[in-house]
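For this view, one protein chain was removed and the others were kept in their places.
By written order: A, B and C. Residues from 1 in each chain.
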Amino acid sequence: MDDEQTKIIKNDRFASFMGIELVKMETGYAMAKMEVLEKHLNGVNMIQGGAIFTLADFAFAAAANASGQVTVGLNANIVYFKASKGKTLIAEAKEVSASAKIAHYNVDVFNESKDYIAQVNITGYKKNKKID
Amino acid sequence: MDDEQTKIIKNDRFASFMGIELVKMETGYAMAKMEVLEKHLNGVNMIQGGAIFTLADFAFAAAANASGQVTVGLNANIVYFKASKGKTLIAEAKEVSASAKIAHYNVDVFNESKDYIAQVNITGYKKNKKID
Amino acid sequence: MDDEQTKIIKNDRFASFMGIELVKMETGYAMAKMEVLEKHLNGVNMIQGGAIFTLADFAFAAAANASGQVTVGLNANIVYFKASKGKTLIAEAKEVSASAKIAHYNVDVFNESKDYIAQVNITGYKKNKKID
Partner (left out) sequence: MDDEQTKIIKNDRFASFMGIELVKMETGYAMAKMEVLEKHLNGVNMIQGGAIFTLADFAFAAAANASGQVTVGLNANIVYFKASKGKTLIAEAKEVSASAKIAHYNVDVFNESKDYIAQVNITGYKKNKKID
């Protein structure tokens, strides 16, 4: 991973806007974290599902684009295991399998107490395009 | 739907933070919209998947909580049909089936040109709790 | 659709084994049906989820392969709306969007009373290979 790959990930304005931080990024693996603030809560004072999803999706994007080939999500499935009570959420994305055009990722979301908050499965499509 | 039900939805701070607006809300149905701004874009200048997901999840929450019974998402599946080129995204949530404890929703996301951008299927769990 | 495309679908031995019948098949659309027999039931006398899934998956395969290009499923999401009490299940697969390599399908499963039993979303990958 060189500066160009990092740049595309740092250029994710929605992730920045939400306060998501990239912790680690290598080909097929990434970790991201987010401090849970009041702005991430829904009407019943739980972390909004979309905030958890976005954190996971960002970790996927970092892992899938680290090699320099642009990869976009085709679909994603999120399962919420428990409501998080912590102050931080951490998402870890791992490539499970990949072919020339398709890559499947599992993203696990934990809080700082290692409670398993959610799992997101994402299938990505590798475009014929290098990051530049 | 009375003021209390509206309040819980208006109290969704993550949706407000993102600029999501509630257009319509009744039992089993809701519509929400969002102007697409630079802050919603990812590193390759597409709308971040999490922004689309959050809009859909908010429409689901409005539709599912309109009756006054607190309903939380158990899981959700999003399929991205095409990259949106428009300035506005609109999500329409409809209850497909419901029993005493479980409700299934389909949420369709369009842009202002009626391009079909994404579909989100969400299964919710009805808690033994009224909104107050 | 010519004889070659029909042959690949008729050659689905698992569908035949289960008693699934192709009703209609054209590019991007197919309908299949199955008489519900005792062999399709699970331990609590409901139609086994896998039987419903297989019917939907077969309808997807017929619709997606009708053009003559081999398309395989990447992933699928099934939501069960209600337990079917009928004698017949009918699955209708429709292409929602498609690019050169990827196609997204929605498959709706009904019984003979038009009860909406399940929805299956399937994403397929188009191989560089013609049916022959």
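The rule we apply is simple: contacts are C-beta pairs under 8 Å (C-beta built on N, C-alpha and C of every residue); 3 or more make two chains touch, one makes a residue touch a chain.
Everything numeric in this text was worked out from a predicted model, so none of it was measured.
J.: Just one of C:40, C:104 or C:126 touches the chain that is missing; which is it?
T.: Of the listed residues, the one touching the omitted chain is C:40.
J.: From the listed residues C:31, C:63 or C:79, report the one that touches the chain absent from this view.
T.: With C:31, C:63 or C:79 as choices, the missing chain is touched by C:79.
J.: Residues on subunit B that touch the omitted chain in the whole complex?
T.: Here the touching residues of subunit B are 74-75, 77, 101-102, 104, 121, 123, 125.
J.: Which parts of subunit A are in contact with the chain that was left out?
T.: The missing chain touches subunit A at positions 77, 79, 81-82, 96-97, 104, 106, 116, 119, 121, 123.
J.: Residues of subunit C in contact with the chain that isn't shown?
T.: That gives, for subunit C, the contact residues 7-15, 17-18, 38-44, 46-51, 53-55, 57-58, 61, 65, 70, 72-80, 83.
We adopt the following convention: only the chains that are shown with their structure count from here on.
J.: Sort the other chains by how far their Cα centres are from that of subunit B and give me the top one.
T.: With centres defined by C-alpha atoms, farthest from subunit B sits C.
J.: Please tell me the distance, in whole Å, between the geometric centres of subunit B and subunit C computed from their C-alpha atoms.
T.: Chain centres of subunit B and subunit C, defined by C-alpha means, are spaced 29 Å apart.
J.: How many Å are there between the centre of subunit A and the centre of subunit B, using C-alpha atoms for each centre?
T.: Each chain reduced to its C-alpha mean, subunit A and subunit B end up 20 Å apart.
J.: Centroid from C-alpha atoms only, then distance subunit A to subunit C, rounded to Å. What do you get?
T.: About 32 Å separates the centre of subunit A from that of subunit C.
J.: Going by the contact rule already set, what residues in subunit B reach two or more other chains?
T.: In subunit B, residues 77, 79 touch at least two other chains, as defined above.
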